[in-house]
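Dropping a structure here in structure tokens format, bear with me for questions.
Only a single protein chain was left out; the remaining protein chains are all shown in position.
== chain A ==
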């Protein structure tokens, strides 16, 4: 898959400032396991995922998962509330670009996204060759704006 744009710079598209080349990445499309009840999605904080854009159904986006369901996120500017608890079955995704808040359109614009929108996890970069290799998302330090938490499964959901 090709990755364009600068929202994940400098993690992806490292040459964004100097060239027009786009990174190509290998995406793991395997559906997340259904077995694990908690963390049902099998997604982890820090993982880089590809998902359908909530605002444009024909567009895909690449972002990093900042918070999982139940976590409390200190939001950034365009978001209407100062803090947000990520609901059940949702994740909070953000871009990487350090320059400013407006560099990336992410959960601060459209809120937490349903896990069902996630297409797959970015596992490796294969182009350009110079920096080809596995994506080391584990190196991500975690965000100081996230308080880890738990949420109840919405039991009402099963009544109807």
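As a working rule, a contact is a pair of C-beta atoms (placed from the backbone, for glycine too) under 8 Å apart; a residue touches a chain by one contact, two chains touch by 3 or more; residues count from 1.
The definition used in the following text is that contacts and distances are computed from a predicted model.
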Item to check | Name under which UniProt lists the unshown chain, selected from "DNA replication complex GINS protein PSF3", "Serine/threonine-protein phosphatase with EF-hands", "60S ribosomal protein L7-1" or "Mitochondrial inner membrane protease subunit" | outcome: "Mitochondrial inner membrane protease subunit"
Checklist entry - Among A:26, A:110 or A:140, which residue is in touch with the absent chain? => result A:110
Checklist outcome for this item: Among listed residues A:46, A:87 or A:120, the absent chain is touched only by A:87
Checklist entry - Which residues does chain A use to touch the chain missing from this display? => result 31-32, 34, 40-41, 52-58, 87-90, 110, 113-117, 154, 156-157, 159-160
